[in-house]
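Below is one structure, written out as structure tokens, with a few remarks after it.
The complex is shown incomplete by one protein chain, all other protein chains being positioned as in the whole.
Order of writing sets the chain letters: A, B and C. Residues in each chain are counted from 1.
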Amino acid sequence: MLKEYLVKDIPKLKIHGRTTTCREPLTLFWTASGFECNVSGTELSVEVEVSYDTFEPWISYTVNGDWVGRQMLVKGRYWIPLFRGMSPDKIKNVRFYKDLQAMSDDGNSYIHIHALRLDGTFYPVEEKKLKLEFIGDSITSGEGLFGAREEEDWIPMFFSSLRDYACLTAKKLDAEYRVFSQSGWGVLSAWDNNVNGALPKHYREICSLQPGEKNERLGGNAAHDFTSWQPDYVIVNLGTNDASAFEQPEWIDEKTGRHYKMHKNSDGSYLKEDIEAFQTAVKDFLGIIRACNPKAHIIWCYGMLGLNLQMSICRAVFEYIDETEDRAVSYLQLPNMNESTVGSRSHPGYLCHMQAAEVLCQYIGDLIAKKGRFYSD
Amino acid sequence: MLKEYLVKDIPKLKIHGRTTTCREPLTLFWTASGFECNVSGTELSVEVEVSYDTFEPWISYTVNGDWVGRQMLVKGRYWIPLFRGMSPDKIKNVRFYKDLQAMSDDGNSYIHIHALRLDGTFYPVEEKKLKLEFIGDSITSGEGLFGAREEEDWIPMFFSSLRDYACLTAKKLDAEYRVFSQSGWGVLSAWDNNVNGALPKHYREICSLQPGEKNERLGGNAAHDFTSWQPDYVIVNLGTNDASAFEQPEWIDEKTGRHYKMHKNSDGSYLKEDIEAFQTAVKDFLGIIRACNPKAHIIWCYGMLGLNLQMSICRAVFEYIDETEDRAVSYLQLPNMNESTVGSRSHPGYLCHMQAAEVLCQYIGDLIAKKGRFYSD
Amino acid sequence: MLKEYLVKDIPKLKIHGRTTTCREPLTLFWTASGFECNVSGTELSVEVEVSYDTFEPWISYTVNGDWVGRQMLVKGRYWIPLFRGMSPDKIKNVRFYKDLQAMSDDGNSYIHIHALRLDGTFYPVEEKKLKLEFIGDSITSGEGLFGAREEEDWIPMFFSSLRDYACLTAKKLDAEYRVFSQSGWGVLSAWDNNVNGALPKHYREICSLQPGEKNERLGGNAAHDFTSWQPDYVIVNLGTNDASAFEQPEWIDEKTGRHYKMHKNSDGSYLKEDIEAFQTAVKDFLGIIRACNPKAHIIWCYGMLGLNLQMSICRAVFEYIDETEDRAVSYLQLPNMNESTVGSRSHPGYLCHMQAAEVLCQYIGDLIAKKGRFYSD
Partner (left out) sequence: MLKEYLVKDIPKLKIHGRTTTCREPLTLFWTASGFECNVSGTELSVEVEVSYDTFEPWISYTVNGDWVGRQMLVKGRYWIPLFRGMSPDKIKNVRFYKDLQAMSDDGNSYIHIHALRLDGTFYPVEEKKLKLEFIGDSITSGEGLFGAREEEDWIPMFFSSLRDYACLTAKKLDAEYRVFSQSGWGVLSAWDNNVNGALPKHYREICSLQPGEKNERLGGNAAHDFTSWQPDYVIVNLGTNDASAFEQPEWIDEKTGRHYKMHKNSDGSYLKEDIEAFQTAVKDFLGIIRACNPKAHIIWCYGMLGLNLQMSICRAVFEYIDETEDRAVSYLQLPNMNESTVGSRSHPGYLCHMQAAEVLCQYIGDLIAKKGRFYSD
């Protein structure tokens, strides 16, 4: 017999991704946030409530680890079927993913999960031994992983959580993972010099980059309780948009009238003062991450869209290590996209994300193997 | 401005798959049936009407040739969004696919297409130069192309039109294609000796294997007008379930009380009389296909799930050629599934279908290259 | 201390390939013929005696299964070093391969093995549980597996035993194997209608296609003792040159003045009488192979250079089975070469041979798995 269960009444439901403690309903903010359950029964549906002004959310889900569905969500409150007609006694694992990132450009773009409908029983979802957090930009938001190569529209359809290197890495390492990312953003500024597009400013809150009053009401602006979920590894994949800012015109803050721009010298090199500001921002962000995750190893990754700022990132990482004597921090280069690994919107495609996941998995595997000694040699 | 268009009022809409002439609404019967359109505008939705008793339909669709969505359909009449927020002036190609086969086990499982909603203009869909028809069983219905390897449930979720070798072959050859297939069925009988499960019996009608009064009303039992669509190549991929019938117990027709079974000799070989009946059925089916498609080259394929009946199929094909002097008929072995290419439900997986598509494309490409001479040497 | 051992004095030396019983010296006739040994010691050399008029032999060898050397052999008697400086106590496996086929065009092209020089001990080479014989043309002789794509010279440099599908199949199945092959030859005639180029005529002798008085003296024309080595599987890969004969001008036997040619009808199809002659030749050859190898399963393979004669080969194989009730015979299609798998001289390259080996291995593996029942269903 099909029965409806409010999320709050399913203690065995595993919630993925940074969110508030509210379960009536559960709000999904970030890429790859969602839920996971182990259930018997023949049929499962989920009741969602969806809102947006400009950017509609998309979702994907897996059954027993294999991707079976992906769809655009319309506005409103309604049921989405997840499976039907399965053997009643076998226990099925279902994982539901928000495909779209938290949208700093749409303060009304949310998925809420109200309830599940099932004719079986919920079973516990086993805790993974490894936890990973991924912090990044469009690459980590999975932009370009759907769509034909020639696509240029910046729309939710082309964002994917499941083809992303973060998901692939977690799957390969059998890890639980969370994503904290925003397309176009960087460490010091966004790709267009907009200094509001700096991810570190939002790291301590649940999801404060989602703008507006509704987010306040939903609790996205509240402080995140880091003790509730401590990753073993924090993978930062930022710097690509900071490099872009050197190539873009200045950005003017309309509120203050202040102008912002990263400059290059006449010979094409980066202006020393601006690079230093960037490096300071990297070091400061490492400090914030460390403060929030005292035991995590932090890996700063770079390179999937070129190596322009590699030297500055390395310098900043190494200076942070020297200054803090915090050695659980390191730098890792990821495979650069090329003609055969490009996806849509000139972003890394599935092949490039698979290569990146392989490099990350080997690197993290090696770190795990030599635990007990210092990481940064 | 979004505007609704009834299917009958969109002459530029390309309809795929065998169906009736009715457009109010359009009924989708077969795997990979659906529609295709070229449109400007920012947003497109489709109004479907879905019914089923046991087996719910699934759909997939592509935008500019790239797969972006796949979902289970619930019962009722409602709108499904296909894209949003795209550049208004660019022309987008959208192809909508029924993922599920025509269901001989559910006389109420249909998708009807009523209307499209668009804020742009419809443009013509260019006619392909090559047309292919695929006739087959579960392999051609794409069974096993979704789902984890351990899955055993026979449910619509695990059927895929888009990962199928038929779709892959058509895409690679830039061809239009149709699928006429039924899981579990064969040339002479189904896998369990049920003689109703013989595809040739239904080839001349639009979709007469879908049972019941509703199908009659929808026109599925009407004669198919073969002049309306003539394939250049007919690819038959049958025999796998006929081989299985030799291993299964007899099937009893409850109406007549008659018993049916394919037999093996005590040494494990196939009984001569039964093999001859099978071979006659193959030859008869070739005759039917030829009668309906006078100019097509017919390729009988076999091997993706083993070669048990290869010799009998070849004998039948060659005898047909001798007896009719019809030389536009040939036999082609397809790659056998193995441990690294298996999908779910012990069926060929995506890798195996890709290998099969490659073999077929090369074979058809060679035939095209030497057109003008006889095919069967 | 390095010591020289005559071949006849090394009972633990494993001899590969059809040859005479003479060991002073051992004569290598066929592709992949050679020797294999397990030895301790730091250093191993082999004393060869090489002759040829036009086509110089090439050799390859492996150490512990891995290919380490390949070279052209000059005329004369001399030592070839195989390894040096290895750990004295470890036992090394060395396998020495003739890369060049027996040369019907050069009655003086031979490698003789006189002795080995070693500072260690010979150990037994374990008998493989599976034995394979490969009968074929240029494909089985490994033509085109070395050399740039644009190469057109028909020279020994471009023949390889080790990259060949025969070697790859044997390695994957952990089998001992022999090759009986001749480039340009067929079942009924060579590619140019020369009826002397028919492999069946030479199957009962050790190596009677090597012409001339020297071969007589060496014993190549003597009857082969089939009881000395019985394969479990005989893989015949012939027909490609018979197909070619239909496209070539007639061949005139200078001794008798007789003309020979395979004909096509005006519509491009093959002349019935000629096809029947070909089919008779296939059946006769199957009879010869069966007479010589009473317990072997015979697999007739075809397709690496196109499927032109597939139907005729299948007909002949099936008629042979019907007429003889010999069911340990079957037909298998191999992967066709394409643009990405071509080697030099427009012949299948390494990728194509690897694909063929994979298909063969799966097929033979399946046959082994169902031993006890008849093979040809």
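The definition used in the following text is that a residue touches a chain if its C-beta (ideal position, glycine included) is under 8 Å from a C-beta of that chain, and two chains touch if they have at least 3 such contacts.
Small disclaimer: the values here were computed from a predicted structure and weren't measured.
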{"item": "Partner chains on view for the chain not depicted", "value": "A, C"}
{"item": "Hidden partner chain, touching residue among C:83, C:165 or C:363", "value": "C:83"}
{"item": "Omitted-chain contact residue, chosen from C:54, C:324 or C:346", "value": "C:54"}
{"item": "From A:120, A:197 or A:335, residue that would touch the chain that is not displayed", "value": "A:335"}
{"item": "Hidden-chain contact residue, picked from the options A:19, A:181, A:244 or A:312", "value": "A:312"}
{"item": "Candidate in contact with the missing chain, chosen from C:153, C:225 or C:247", "value": "C:153"}
{"item": "Interface residues of chain C (partner: the chain not displayed)", "value": "54-56, 63-72, 74, 79, 81-87, 146-148, 150-153, 155-157, 344"}
{"item": "Touching residues (missing chain, whole complex) on chain A", "value": "243, 267-270, 303, 306-312, 314-315, 318, 321, 327, 330-333, 335-336, 338, 359, 362-363, 366, 372-374, 376-377"}
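The definition used in the following text is that only the chains that are shown with their structure count from here on.
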{"item": "Chain with minimal offset from the mean of all protein Cα atoms", "value": "B"}
{"item": "Maximum inter-chain contact count - chain pair", "value": "A-B"}
{"item": "Chain A and chain B, separation of their C-alpha mean positions in angstrom", "value": "40"}
{"item": "Gap in Å, rounded to a whole number, between the CA centres of chain C and chain B", "value": "43"}
{"item": "Where chain C touches two or more other chains, by residue", "value": "none"}
